[in-house]
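Worksheet: one structure, shown below.
What you see is the complex with one protein chain gone and the rest in place.
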Amino acid sequence: MGREAILKSIKENKPTGIPLPEIDLNNFIEDINLLEEFKEKAQVVGGTINELESSETIEDVIKKQYPNAKEIVDCSKKLTSLTSISISEETNPKDLQNIDLAIIQGEFGVAENGAVWISENSFPVRVLPFITNDLVLVLEKEKICQHMHEGFQLISERERTFGVFISGPSKTADIEQCLVVGAQGAMSLSVILI
Amino acid sequence: MAHAEKATEFNKDEAKVNWHDKALWYVREKRDKSAHGVIGWEHLRDVASGIKANVLSNLDNYLIEFEKNAQNNGIKVHWASDAKEHNEIVSKILADNNAKKVVKSKSMLTEECHLNPHLEAQGIEVVDTDLGEYIVQIAKETPSHIVLPAIHKTKEEVDELFQEHLGTEPSGGNPEYLTNEARKHLRNKFLNADAAITGVNFAIAETGGIVVCTNEGNADMGSHLANVHIASMGIEKIIPKEKNLGVFLRLLARSATGQPITTYSSHFNKPAKGKEMHIVIVDNGRTEQLSREDFRASLHCIRCGACMNTCPIYRRSGGHSYDATIPGPIGSILSPGKDLTKHSSLPFASTLCGSCSNVCPVKINIHEQLYKWRQVIVKDVKQPVVKKSILKVAGGVLANRKLYNFSGRMARFMLKYAPRFIVYSKLNAWGKARDLPEVKGQNFDQWYKVKRKK
Partner (left out) sequence: MKVGLFIPCYVNQLYPQVAIATLELLEKLNVDVYYPSTQTCCGQPLGNSGYEDDSKGACQLFVENFKEYDYIVGPSGSCIYHVKKHFDILEQTPDVIKVRNNAYELCEFITKILGKTDLGAKFPHKVGLHKSCHGLRGLHLGSCSERMDPHFSTEENLLNAVEGLELMSLNRKDECCGFGGTFSVFEEAISVKMGKDRIQDHIDSDVEVITGADHSCLMHLEGLINRQKKPLKVMHIAEILNKSI
């Protein structure tokens, strides 16, 4: 019923022959240090940045920042040896409600907005980065692109299931425009640059 | 009630008007700052507008392509001609899954379809989980802004609402405390929900996937915890290619709140293992708007709310004065297309200053469409006799120099010699708060005749 009527009505009423414009990326060329720009933006949006020193391990940084975290899910594929609750695709997402900390490997960061792309390949249960109290994203310093146009080039060949750009912790300003960090998703986000 | 009357009501509390104006102007300034940080911003707007124009010219094919790709990925696609069909489809999906508890994230479309009362009438619990929407839901109100739904509420009012509905302690309106209490309450709702309903920011024809943007993470909490995810979208949410998202995601949050991007930009392409995902594609008057050449560009809208934040009238009259699902400038060009008589005052709730069109990330010529709706409205909607006859007479006078001379002299005479109580009577809306111009000895015509005899 709806489908045919809608399509027919569109066909009868649409304008004709408007080409799809191409974007000219030359308009966005900027001489910037991608890493510095990313670090700045990731903090502007409320995230924390940790750059790993040569003497440190990711584990040291996490322990220092989240000393009280007990229920930890580490999806970073052996980047740390933190005792972790093991989860799989079969895990009931509701069972993750008491997770203190999730560690997920970011695929790349975007300098213009401090966002990090993570996809289902790196975390077997979709709700994990949202339901966890605190979120740690581990990102290689070399993997930072300038803007979203580059970002979408980087994920153009992915297996499409679920993925998300995350920029900072969950937040809201719905009460009198006062910014409050920690709405329905993770209360904090820290990006560890390795 | 017409916009002017509701706006007058809102203006009785000038302190609140000032607060509302400043709060939204601050958002507009954050938007400016954020946009200034993007070189090539105007190019982005041009491209975004061009993509949306292309979408409209190929909308049927893009929708078919989208449906096919979504279905290939295991998503169920439904089509609804109007609000009623949309609500019935949602009801059926819920019934098929025996879902009684629903969490909803922000979707102006479900507001437009009045989905909540429809579901509640069937005994289904629907909880709005965006904090602003939650506030207006428990206050039994509607959003007054599409991005900041509770911008009309003071923190003290929220405090009282939460005491009543969540049993919170009086906090004098402490936003951190109140937000955290809502978080605890809503977390419970997420964990117990049978189904989640979300809106759609962008639907990509090429991939059959959708993108949902939130700051709170509520769309993700809902859709990943519940077994069924229903996403409702207007037909105009389609974009051709995934790479087009690069353009829109750069514009959307910056225009809306001044953030460089929303906290979460979630890309849904396939349902999670063992779960269901449905997309409901809704017309509800959109193809009719598509048929109106002068007004179809209103379908470019990506619901950022920037036109509301910049609009000097919206800021000083509040969203509820528009009495429409989508208030503000964009609402004033969309709503008359749905119900011309009901919304006939909205295109006049503007000075045609043009700020909305210049701030719009997809370059909708909003103020020009307001002007055009006015031309339609005076023809199709019954006008007050006085207004109509005055303007008709004016048309005759201005086309006739002798009549013009006469009426100009009369007006000047009246202004100069009529007693003040007549000039400033109740009938004279100009004179309530403003003095009328002081009349000089002669008009320019008279001066010119004497001083410049050529």
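Each chain carries a letter (A and B) given by its place in the written order, and its residues are counted from 1.
Here is the rule we use: a contact is a pair of C-beta atoms (placed from the backbone, for glycine too) under 8 Å apart; a residue touches a chain by one contact, two chains touch by 3 or more.
Keep in mind that what you see is a predicted model, and the values were worked out from it rather than measured.
Enquirer: One chain isn't displayed here. Which of the visible ones does it touch?
Expert: Displayed chains contacted by the hidden chain, ordered by label: B.
Enquirer: Among B:A23, B:L166, B:L191 or B:C353, single out the residue that touches the unshown chain.
Expert: B:C353
Enquirer: Suppose we count only contacts with the excluded chain; which residues of chain B make the list?
Expert: Touching the missing chain: residues 3-4, 7-8, 11, 14, 17, 21, 25, 32, 35-36, 38, 41-42, 310, 312-313, 316-317, 348-355, 357-359, 371, 374-379, 387, 391-392, 394-401, 404, 408, 411-412, 415, 429-430, 432-437, 439-440, 442-445, 447-449, 452, 454.
Heads up, the rule we're going with is that only the chains that are shown with their structure count from here on.
Enquirer: What's the distance between the Cα centroids of chain A and chain B, rounded to whole Å?
Expert: 29
Enquirer: Using the touch definition up top, name the residues of chain A that touch chain B in the complex.
Expert: 1-3, 5-7, 9-21, 23-24, 27-28, 30, 41, 44-45, 89, 93-94, 97, 110, 112-115, 125-127, 130-131, 147-149, 151-153, 156, 160-178, 180, 182-186
Enquirer: Please give the residue numbers of chain B that touch chain A in the complex, ascending.
Expert: 23, 26-27, 38-40, 43-44, 46-47, 50-51, 53-54, 56-60, 63-64, 73, 78-81, 85, 129-132, 135, 148-151, 153-155, 158, 173, 175-176, 178-180, 183, 186-187, 190-191, 207, 209, 215-218, 220-221, 224-225, 235, 240-243, 245-247, 249-250, 257, 259-270, 272-273, 281, 283, 287-288, 290-291, 293, 296
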